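Of the protein chains in this complex, one is absent; all others appear in place.
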Amino acid sequence: MSSQWGTLFRVSTFGESHCYGVGATVDGCPPGLALTEDDIQPQLSRRRPGQSAIATPRNEADQVRILSGTENGVTLGTPIGLLVRNQDQRPGDYQDMRRVPRPSHADYSYQMKYGIRASSGGGRSSARETIGRVAAGAIADKFLQTAFGIEIVAWVQAVGERVTHEVDHTTVTRAEVDQTIIRCPDTRVAPGMEADIRAAREAGDSIGGVVMCVCRNVPAGWGEPVFDKLEAMLARAMLSIPATKGFEIGSGFAGSTMRGSQHNDPFVMKAHGLGTSSNRSGGVQGGISNGEPVVFRVAFKPPATISRPQSTVDFDGNAVELAAAGRHDPCVVNRAVPIVEAMAALVLADSALRQHASTLLRSITQQP
Amino acid sequence: MSSQWGTLFRVSTFGESHCYGVGATVDGCPPGLALTEDDIQPQLSRRRPGQSAIATPRNEADQVRILSGTENGVTLGTPIGLLVRNQDQRPGDYQDMRRVPRPSHADYSYQMKYGIRASSGGGRSSARETIGRVAAGAIADKFLQTAFGIEIVAWVQAVGERVTHEVDHTTVTRAEVDQTIIRCPDTRVAPGMEADIRAAREAGDSIGGVVMCVCRNVPAGWGEPVFDKLEAMLARAMLSIPATKGFEIGSGFAGSTMRGSQHNDPFVMKAHGLGTSSNRSGGVQGGISNGEPVVFRVAFKPPATISRPQSTVDFDGNAVELAAAGRHDPCVVNRAVPIVEAMAALVLADSALRQHASTLLRSITQQP
Amino acid sequence: MSSQWGTLFRVSTFGESHCYGVGATVDGCPPGLALTEDDIQPQLSRRRPGQSAIATPRNEADQVRILSGTENGVTLGTPIGLLVRNQDQRPGDYQDMRRVPRPSHADYSYQMKYGIRASSGGGRSSARETIGRVAAGAIADKFLQTAFGIEIVAWVQAVGERVTHEVDHTTVTRAEVDQTIIRCPDTRVAPGMEADIRAAREAGDSIGGVVMCVCRNVPAGWGEPVFDKLEAMLARAMLSIPATKGFEIGSGFAGSTMRGSQHNDPFVMKAHGLGTSSNRSGGVQGGISNGEPVVFRVAFKPPATISRPQSTVDFDGNAVELAAAGRHDPCVVNRAVPIVEAMAALVLADSALRQHASTLLRSITQQP
Partner (left out) sequence: MSSQWGTLFRVSTFGESHCYGVGATVDGCPPGLALTEDDIQPQLSRRRPGQSAIATPRNEADQVRILSGTENGVTLGTPIGLLVRNQDQRPGDYQDMRRVPRPSHADYSYQMKYGIRASSGGGRSSARETIGRVAAGAIADKFLQTAFGIEIVAWVQAVGERVTHEVDHTTVTRAEVDQTIIRCPDTRVAPGMEADIRAAREAGDSIGGVVMCVCRNVPAGWGEPVFDKLEAMLARAMLSIPATKGFEIGSGFAGSTMRGSQHNDPFVMKAHGLGTSSNRSGGVQGGISNGEPVVFRVAFKPPATISRPQSTVDFDGNAVELAAAGRHDPCVVNRAVPIVEAMAALVLADSALRQHASTLLRSITQQP
């Protein structure tokens, strides 16, 4: 188990689907940041289940409490403890699944790894694990907004085969994203996406999708070559989210089909200094931000838990038909939007502090 | 700068394109492993430039020397120092580029990050940086083969638009991969790939591609949820390689278009225990290996440095036409094959040790 | 702020003197360990204030709750969240100290570091910070007992000038230590120690002391040269405890006055294999445990907060007489006993897992 993230902006998360609570500790958030539960709750509320007909009906208030690290609404520089209680637990829902590992779920691999696993729900592989990330990410987000005016906005780009390329990543806002339940700001495509999800649910099935994300106003110079390149840490962050199967930055796999003369982003003079006239690099060059928007996409597979019967075997190898009970999302992408944003914020906050550290000598020698 | 990798199997690399040498230190390799330079050199030789008409003519012997950590051809458990000398340096080739940042290269972002950069070649962003990884990865590879019989094989799946889906990942070998210069084991596609690269070079241009990789015989149970999931660490490892833009495990982005009933991998009884009849999961479920082959793909953009003139601006914002001199690969994927294998080996070796640590209590309590 | 500890057995703590609660997350505790609050509470209760006339009258129940990571009293291998509520807060006690940094306390250095500090008590520098360590350490302790039969026992060796050399570290137990309030198992010396503490309190003063600790049944081979040597990590662990000024292992500073022929521990044959006939090494040689008891001492200064008036200056440099209000320990060593044990347990648990990891190759190749 490795539930710690970050070199300087460090997060440690905890919590299963059916324990007392889930949460996180943020260690290394700079002192002097205005911070209350009101800065954290909105992203948790965007993430929580039971919001709509296209998500799991599990109903959780998911109210966060700051346990430590602030006083009078300002961070002290000390660890910020965060706790969200688990409430709507129905362990009984899962009892049939004890002896049958769900296909493409984590039941089997957790059992093989730990020799034990939570008896209900997904345990630590449950989506409730992501609460700690979202809470911690909201603090990183506040820090990045405050210090740099950074805007991180994710949205649903695709559900199954339906996809939009019409979202302007230079302007899209969270408010625009939240206009539809599916969190796709292209309102011509969103209804079809929602219909497809409802159809999948009615068929006892699930469906995959793609979340796209932009980080605007990231200064040039963030990211630590060679192993902690900005895109490397973003890739790790995104592939650590449950149900993800792929990551692309900038041109992504499409870039692999291009010629250099087509793909290169020419430099041009912009108001603040050098910029690029195109952004196939996705805002990073050589593992370091170049001042252009950081743009990336994350592929989510269809959720593994479906009520439609599947032919599989139990832990002893006996053939069974499995039809999952419990409450499950037929599609995770709309709830994944704040999770993607949170993980992006954690990557950027750590990068910001690391880059600031590396400028120590320059900041001293450049003084008069 | 962050040139350290790993929690237990730890690597620290160093070296620019035009310094005394490049290399790595491997700290945490288990004692008692048979190891000489002969275990490391083959992968370095596969990586080195000047091997063929489709790669950079820079000619480097790239002979590795083990500086420490072994005695009589066996590891001592102490840090293994590794050094490869730089020899064929032609700094003069790059002098025109001092004042013009190459589009989509790291010149600009390095300058913004560090306030200084190597005057020649790419400095630390040069492909020579990867020598340290490949040398260290070869040690990880030897360890994994010795302890678990793990086979890691990467190959070129696509160059530009040419792609093969005919490689059997359950059997493909490095020898088969090396049958063609382009390292694509599908000999019907390989000649076209090579022709496309030659055409790009002749046009003063470059071209992208895709490397696919399989890791066979990985035991179930490796990978550390939640932030160090196996696919997360693989994604980070791959996106830390120069010129990468995307990562997919198993079904990848295609998985996002599927229904759960299509995507799920049913469990079946196999000789060694439970397995799955399909492998859209790519060998990982919930961030943990499930005993099936670990299969992933990595997208490489076309190299940024091209001799064809590009309209861009210099550091001061003045419009210039840039036509790069120097020796450069028109396509990196064939040389990337051993780099991808090396990074996969580093991820797996660290995962192996971490998982072994976590079984301490079971190994004691299960004793008679 | 850096409130994370450990490479594999990882702890992240949080909490100030006057916030909602204090606690910790333990990430990396092996799965399958029997664990309930009853395993943790005893050490917290030994640490808590208000137990006797020689400690601070602040009264805290310090009841711990396990938030996650266990099911049916067994660890799952997932992070173990731990929470203790703060209850008996009297912020008003400290208001006079806002403008005057207490001499030899952390008020001034925290202010210089963070540019802000908790308005009451010591904030994160308060002794309440140690609750997270003690709770986490109790889990490490249970793991070490279960897996190896390790016994960690600390006791008060000195208060001020009063010192005992009569405690037999090969047999002393926590029960014997707890026979006196001062936690000195030498009952001829203990009453004088307690009297000296009472005298210091009555004089509005405080007094220092020494805690000694033994770890029995530590297998040979633990500790990671060169930077994570066992004594190095123990030294770091002990010097991270508030109010500590020194650390000695084995012969310590006295060893510096000896000749090698006097100091060396000759090897002898023992029941389980090689051992040493003396133990001036303190159970470690070359940074690695040698199978003998690990024995070390920790120096604690007199607590900085005293009610006796002190001539000092306020933050603006104005001369003031400071007489501290609030509730404070006149001597910390007896309450430090479980803290020292906890930190020793955290060091050893991490060392155990790291050493187990490094034996992977041997465990495989030695199989038939």
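Note that the chains are named A, B and C in the order they appear, and that numbering of residues resets to 1 at the start of each chain.
Everything below uses one rule, namely that a residue touches a chain if its C-beta (ideal position, glycine included) is under 8 Å from a C-beta of that chain, and two chains touch if they have at least 3 such contacts.
Fair warning: this is a prediction, and the values are worked out from it, not measured in the lab.
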Touch with the omitted chain, as defined above, among C:T146, C:T164 or C:S281: C:S281
Residue touching the undisplayed chain, where the options are C:P101, C:P185 or C:P293: C:P101
Omitted-chain contact residue, chosen from C:T36, C:N72, C:Q87 or C:S109: C:S109
Positions on subunit C contacted by the hidden chain, ascending: 1-5, 7, 13, 101, 103-106, 108-110, 112-115, 122, 124-125, 129, 158, 160-161, 200, 203, 205-210, 220-229, 231-240, 242, 244-253, 255-269, 273-274, 276, 280-282, 284-291, 297, 299-306, 308, 310-313, 315, 317, 354-355, 358-359, 362
Contact set of subunit B toward the excluded chain (per top definition): 1-4, 10, 12-16, 19-23, 25, 27-28, 31-32, 65-72, 74, 76-81, 83, 113-119, 123-124
Where the missing chain touches subunit A, by residue: 7-8, 28, 30-33, 77, 143, 146-148, 352-354, 356-365
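Simple rule for what comes next: only the chains that are shown with their structure count from here on.
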Shortest walk length in steps over touching chains, subunit B through to subunit C: 1
Interface with the most contact pairs, given as the two chains involved: A-B
Whole-Å gap between the CA centroids of subunit B and subunit C: 44
Distance between chain centroids, defined by C-alpha means - subunit A, subunit C (Å): 38
Approximate Å spacing (C-alpha centroids) for the pair subunit A, subunit B: 26
Shared interface positions of subunit C, touching two or more other chains: 28, 31-32, 77
